[in-house]
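Only one protein chain is missing; all other protein chains are in place.
Chain lettering (A, B and C) follows the sequence in which the chains are written, and residue indices restart at 1 in each chain.
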């Protein structure tokens, strides 16, 4: 149940030390979550945010950077759902170059109504795509 | 001689008005130039910057935004070399969604030695890939 | 009638060549325009965008980068209105370090209704702050 996609380390991601500046990793991680919602959960971010007035803000995120990534490298990102709550979702995202793990990031998203900011229960149409590995 | 690539308008590109925040377009444009150097000029940015100690800073850029782009749209970017100087290169980048042009950006890059900041003549190995439309 | 503010060149602005990555300059320029709207035009971007449902998208921008800027430098940005149209505004932004000019950027903003994207005439409460140098 792991979703996989790739990102190239671009000039815009790298700092004066020639390695990825860590806030740019969070842009990549968010884009991986975005692709997963579009391709696996079948609710793209435009539909979620603009048409439905809902959002999936990140409530917490815990990330370890195992080794630096350099300009021009292609990273494989893997996203796995870890646990589903009534209104929340815990995800693990890892990035690899070949066999070398570059980062591990565990985050908790919450499904919210954008106008009120209040958590909403996941609709079944979304929840049924959050299949866990044990299923 | 036009190089074409696509970019999806992501959450990270959009502002509170729900459209692309224009500085993000320049990240996209730079990434298109980066791909063109890697795929057409056959000198990727890692080789250029890290291995060779050279760079291609943008000396000037002039951009018109014809219509806004929205979350989830896929834009087609087209890059065409316009003119080559001894140490510089003029490029046009346009972005389209379907038939609708979203931006036109003309820029001048300069080939420089990173340590001194001084312009360098383009090596023939690069220059021969800057073929103009008329050639 | 020139508005002046400062920006420090931060780690997040710099590329693997150790100089400001030009898309980051546009973030700085936009933040200078944002400060000018808040402090001089007396309409901050929250009031404009969120409360009033209006926006000031950039229709075109033409920028020359005269010399690179490096990590830790403090740049002085100067904003001068150049011309006011019924629904548009032309601005010049320059950045200096000491006497050395780093960039010159001329842009045209348009006042729009966010819902329709249509241009709106500048309200007098805003327009009266667009005083030109010759006035």
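Just a few scattered comments:
Please note the rule applied: a contact is a pair of C-beta atoms (placed from the backbone, for glycine too) under 8 Å apart; a residue touches a chain by one contact, two chains touch by 3 or more.
This one's a predicted model, so the numbers in the text were calculated from it and none came from an experiment.
Considering C:44, C:62, C:76 or C:106, the position touching the chain not shown turns out to be C:44 (whole complex). Of the options A:68, A:85 or A:119, the residue whose C-beta touches the omitted chain is A:68. Set against the missing chain, the residues C:70, C:97 or C:129 yield one that touches it, C:70. Residues touching the missing chain, restricted to chain A, are 16-17, 19, 21-24, 26-27, 30, 49-50, 55, 57-65, 68, 114, 117 (touch as defined at the top). Mapped onto chain C, the footprint of the missing chain covers residues 10-12, 18, 27, 30-31, 34, 38, 44-47, 49-50, 70-72. By the touch definition given at the top, chain B reaches the unshown chain through residues 11-12, 14-16, 18, 21, 23, 71.
By our rule, only the chains that are shown with their structure count from here on.
Superposition angle, chain B onto chain C, using Cα atoms only: 180 degrees, a multiple of 5 between 0 and 180. At the interface between chain A and chain B, two copies of one sequence, more than half of the residue numbers in use appear on both sides, so the contact is built from largely the same positions.
Taking the mean of the C-alpha atoms as each chain's centre, chain A and chain C sit 33 Å apart. For this pair, chain B with chain C, the centres built from the Cα atoms lie 23 Å apart. Chain A and chain B have Cα centroids separated by 28 Å. Looking at chain A, residues 11-12, 18, 71 sit in touch with two or more other chains.
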